[in-house]
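I'd like to ask you about the structure that follows.
Heads up, one of the protein chains got dropped from this complex, but the rest are sitting where they should.
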Amino acid sequence: MKVYLLCLGLFCIGLYCILRKRNIIKIILGFIIAEYAVNLFFILAAYRMEGRSPIFAPDAKIVNMVDALPQALVLTAIAIGLANVALLISIALRIYDKYGTFDITKIRELRG
Amino acid sequence: MNKTNEKGMSLIVKTITRLTVGIMLLYGIYIISHGHLTPGGGFAGGVIIALSFVNLMLAYGKEVTLKKLPKGVASFFEGMGAILFLGIALLGFTGGYFFFNFIAKGEPFRLFSAGIIPLFNIAISLKVGAGLFAIFISLVLLKIEAEKK
Partner (left out) sequence: MMQIYLLLGAMIVVAILAVELKDLLSSIVALGAVGLLLCIAFITLKAPDVAITQLVVEILCLIILIRATLKRDLPFSTTGRWFLNTLIAVIFISVFLLVAAKCLKDLPQFGYPIMRVAGTYLKEGMTKTGAANIVSSIELDYRAYDTLGEATVLFATVIGILAIVRKSGVKKEGEEDSEENE
């Protein structure tokens, strides 16, 4: 149970970074950290004591495999996370192009 | 960086890149084609292929890379990957339903086994590799345009 709490702590660091920081790049960093924490939580929930990887071998019988379903879900989630990060960065670069800064409070001052 | 006004990085980086880019591409193809037997799969292999072209772009500058793989070709490959994926999924209607595994399973632990899974891996790798490379090209071109002002 302590492992889950540590994972939640990692998520809270990302959440604090999103809520508190002013720089857009820092906000994106917090987003990425929170995403890592969620992925890690899924894989932690799938772990089995003394487990093996869910891949069969031709010459040995492998028993006691870990849960393979959350791994497939996380594989999809990582792909979507990368796409999200690229979209956020392109929006941030557009904002820098227009306002000349990454600071979100300055952006509010310039245009109503 | 160097005395002449060439684009890209120094001679050492260029030589190492020329030697290793082919190996990276080959490793990506290996990861894709063995996706149903060993760890890996379409997404990881596609990102490795995209990374080999990104490596080429970081070392040689954007002109050389865009001559090898223009942006239009990358967009075309991305659309082809999506159409291939949907087409194989639609072909499943010959056997019953969407995403039906209509090819013979074959013998396990061989390269040509598992029906449609290797074909899906190839389609996804085309889509992911070309799409991520297109994203990277767009971001680089935007950066250069913004600094010209």
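For the reader, a short list of remarks on this structure follows.
Lettered A and B in written order, each chain numbered from 1.
Just so we're on the same page, a residue touches a chain if its C-beta (ideal position, glycine included) is under 8 Å from a C-beta of that chain, and two chains touch if they have at least 3 such contacts.
Computed from a predicted model, the values in this text were never measured in an experiment.
Annotation for chain B: contacts to the undisplayed chain at residues 31, 35-44, 47-48, 50-51, 54, 58, 78, 81-82, 85-86, 89, 99, 101, 105-106, 108-109, 113-117, 120-121, 124, 127-128, 131-132, 134-136, 138-143, 145, 147.
Residues of chain A that touch the chain left out of the display are 1-10, 12-17, 19-23, 25-26, 28-30, 32-33, 36, 39-40, 43-49, 51-58, 65-69, 71-76, 78-87, 89-94, 96, 101-103, 105.
By our rule, only the chains that are shown with their structure count from here on.
Each chain gets a centre from the mean of its Cα atoms; for chain A and chain B, those two points are 23 Å apart. By the touch rule above, chain A contacts chain B in their complex via residues 53, 55-56, 58, 75, 78-79, 82, 86, 89-90, 93-94, 96-97. Here chain B touches chain A in the complex through residues 38-39, 41, 43, 47, 108-109, 128, 132, 135, 138-139, 142-143, 146, going by the rule given at the top.
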